[in-house]
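One protein chain omitted, others in place.
For chain A:
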Amino acid sequence: MGRDRFAKQSLGYLYPRIKQSRILMIGAGGIGCELLKNLVLTGFGEIHIVDLDTIDLSNLNRQFLFRQEHIKKSKALVAKESAAKFNPHIKLEAHHANIKDPQFNIQWFQSFALVFNALDNLDARRHVNKMCLAADVPLIESGTTGFNGQVQPIIKGKTECYDCSTKDVPKSFPVCTIRSTPSQPIHCIVWAKSYLFTEMFGTSDEETPEFDHSEDNENAKEIENLRQESQALNNIRQSMGSDEFARKVFDKVFKDDINRLRSMEDMWKTRKQPNALDFDGISKGASGTKPSIAQQDQKAWTVAENFTVFSDSLRRLSTRLQTSQSQTGIDTVAPVLVFDKDDEDTLDFVAASANLRSIIFGIESKSKFDIKQMAGNIIPAIATTNAMTASLCVMQAFKVMRGDIDKARMVFLERSAARVINSDTLKPPNPNCNVCGVMSSTLIVDPDRATLNDLVEDVLKSQLGYGDEFSVNNEIGTLYDPDLDDNLSKKFIDLGVKADSFLTVIDDDEENPRVNLSLAILEKTLPEDTKAVHLPKKLDIARKPKDAPAPITNGGTNGDTNGHVAASFVGTKRKRSLEDPENGQQQDNKRGKIQMPSKAVGVQDDDLVIADDSNDGAIVIDD
């Protein structure tokens, strides 16, 4: 009796095809570990695993292919080894790499029968969605948050793609809310993490994703004040290690800066004035408090306790930074510390500083446990949800492989016990989607010669008949539009347009615009006497459907086609956000973006006016 008898019996004619299939799994985290087990035991012939991340202690409560001794090792490699040990008959290949690396190009994607996304961030998900559409390979997209999970099969031209509906993007806050007029605990946490910590121990000129600069112009004067404030704080940094350091920092950020803010009467007409803290007074009161209070992470600390943790963690971090500075040579880049939610020293500092600031502004204090979640963008994750979600991925894969697209479903797991699993029929592609509702083609480019002008004049205007109103964009932003012609003479390589990257041409014709045109760059050396840019075959580009509502855009996050994050939108959502913590590619989350719950946050001052449109769940921030 063969070991695959049960699979043969139940899967029937599909089974031989499964055995011959070469498939790709991106992300070897929570869903990925479970998925790999299921794929191996379902009998898929060859499985490729891509993951950039390494194993962390907090993964072990669910990512069962990893153990204590694997911490800090590559997830992709260890997952492969662990799975191979249990089933030596399957061909497994692991890539400890970023899925956005150029080696994973369209041709490579085309070599797979099916792709599974088990990722934890929007950016990589969008990228894989796009690559699978370009390669015309079915994609099974999945994600979990706590008890919730979701699986979505995506087939080019037949179903919605990942970007057909817009997704939540990490929340950002106006600089003035964070620096001058906080009204919620999260504002103080962002301040402690992205301003104070960075100024004290990091690289201060680094751009912070949580800061929304769109309102800077309206508040030019205050922004200038804030800039000077940062400068002054940076000067204090020079006295790190001295006895007076803690007092200097404390007086600067919890007294002087607060008093300056307090003096700006206009600011406090509708808000409660902040009250500066007094170093000596608090320090006296805190004399009996031991630094070990930092270990009590479930309760909100008192002023004295926060003060003690603040001073103690400042000392610990200063020592660390100075030790590593003394160990590096003069020529090398100065060492810095980076906030990491799992690094106790950095977390203590951020928690205590955030709470002291909350106390100043009369905002509720939070426990270290809660602050860790908010500052570290922690999403709850458990084995059971991952197990269910991964199995549902495989079941949808069976439908896709059978060609039963009509029977494939968007599947949801819910916390409610009324049904456990819910499903929904797959929607057809959104004709206005900026990713799949587009015409796609490759664009053959001679990298030595091709300029943007070659594309704009020869291909778009002359050959395809575009009028004057259109723009050429890539994932970084707009390269060309009627008001932006500086780049025309530049070569593609100088614009960062490389092989296997994408350009999107958006027709802004008022009368009858074309659907978006997505061009995948294929580099090739072309004879000198031919045009440096050309299309491999004739294109007939459809016009946008009329009357269809345009999707609500998220600026730069929608289809990666334009680079400006529009401040007037912070994301809309149709279903739920898909975040699988610690799964696979993590470069985004390691930076600790703050992700807010998707529902409208409270409106307690004039900074943000948030309207929760209950019809479609859209959240709009007016400015």
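Heads up, the rule we're going with is that contacts are C-beta pairs under 8 Å (C-beta built on N, C-alpha and C of every residue); 3 or more make two chains touch, one makes a residue touch a chain; residues count from 1.
What we mean here is this: contacts and distances are computed from a predicted model.
Per its UniProt entry, the chain excluded from the display bears the name "NEDD8-activating enzyme E1 regulatory subunit", taken from "UBC core domain-containing protein", "Anaphase-promoting complex subunit 11", "18S rRNA (Guanine-N(7))-methyltransferase" or "NEDD8-activating enzyme E1 regulatory subunit".
Considering the full assembly, A:419 is the residue among A:227, A:284, A:419 or A:543 that touches the omitted chain. Touch with the chain that is not drawn comes from one residue among A:20, A:61, A:203 or A:462, which is A:61. Checked against the hidden chain, the listed residues A:96, A:409, A:491 or A:534 yield one contact partner: A:409. Although one chain is not drawn, the whole complex shows that of A:383, A:488 or A:522 it is A:383 that touches it.
Contact between chain A and the absent chain runs through residues 1-7, 9-11, 34, 37-38, 40-42, 57-58, 60-62, 64, 67-68, 85-88, 146-147, 183, 270-272, 292, 294-298, 342, 344, 362-364, 373, 378-388, 390-392, 394-396, 407, 409, 411, 415-421, 423, 581-582, 599-605, 609.
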